[in-house]
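Moving on, here comes chain A:
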Amino acid sequence: MTIKTKKGRIAIDSKLCKGCYLCVSVCPDKLIAISGELNEKGYYPAEFTETNTGEDRKCTGCAMCAVICPDIAIEVYRG
Partner candidate 1 sequence: MEKVVFKKPKYMKEVPFHYCPGCGHSIIHRLVAEAIEELAIGEKTIGVPPAGCAVLAYDYFDVDMGEAPHGRGAAVATGIKRTLPDRIVFSYQGDGDIAAIGTAETIHAANRGENITVIFVNNNCYGMTGGQMAPTTLLDQNSTTTPGGRDKNRDGSPIDLSEMLAITRGAVYIERTAVNSVKNIRKTKKAITKAFKVQMAGLGFSLVEILSPCPTNWKMSPIDACRRIDEDVAQTFPLKVIKDETS
Partner candidate 2 sequence: MDKKLLMRGSQVIGEAAIRAGCRFYAGYPITPQNALPEFMSGAMAKLEDGTFIQAESELAAINMVLGASMAGARAMTSSSSPGISLKQEGISFLAASELPAVIVNTMRGGPGLGNIAPSQGDYFQATRGGGHGDYRTIVLAPAYGQELADLTRKAFEYADRYRTPVMILADGMMSQMMEPVIFPDPLNPSELPSKPWVLDGADERPSRIIKSLILNPMAMEEHNWKLTRKYEIISKEIAAVETYMAEDAELVVVAYGTAARVAKGGIKKAREMGLKVGLLRPVTLWPFPGSVIREMSRSVKDFFVFEMNTGQMLDDVKLSLEGKSHVHFHGRPGGIIPTPDEISRAISRLYYRRHLEEDL
């Protein structure tokens, strides 16, 4: 039996992000964190951390982060 898992990816536009943490709070797999570097607007933007968590938590492309993002700073890809 194979378990079919959705594979997803998000892209956060760090220029648009205002670091409100809402995406961080809704990601079911805790794959978003706040960056340590300021963006042009002076906010610490969110960043997608799937590639550097060192664990095998994977983005499913559920889009909850994008749905709650007030700045349309997140694009979601699936496939």
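One rule holds in what follows: contacts are C-beta pairs under 8 Å (C-beta built on N, C-alpha and C of every residue); 3 or more make two chains touch, one makes a residue touch a chain; residues count from 1.
If you want to know what made the cut, all candidates are chains of the complex that A comes from, given by their letters.
Just so you know, these numbers come straight off a predicted model, no measurement behind them.
This complex pairs chain A in touch with one listed candidate out of 1 or 2: 1.
Only residues 8-9, 15-16, 18-22, 25-26, 43, 61, 63-64, 66-72, 74-79 of chain A touch candidate 1 when the two sit together in their complex.
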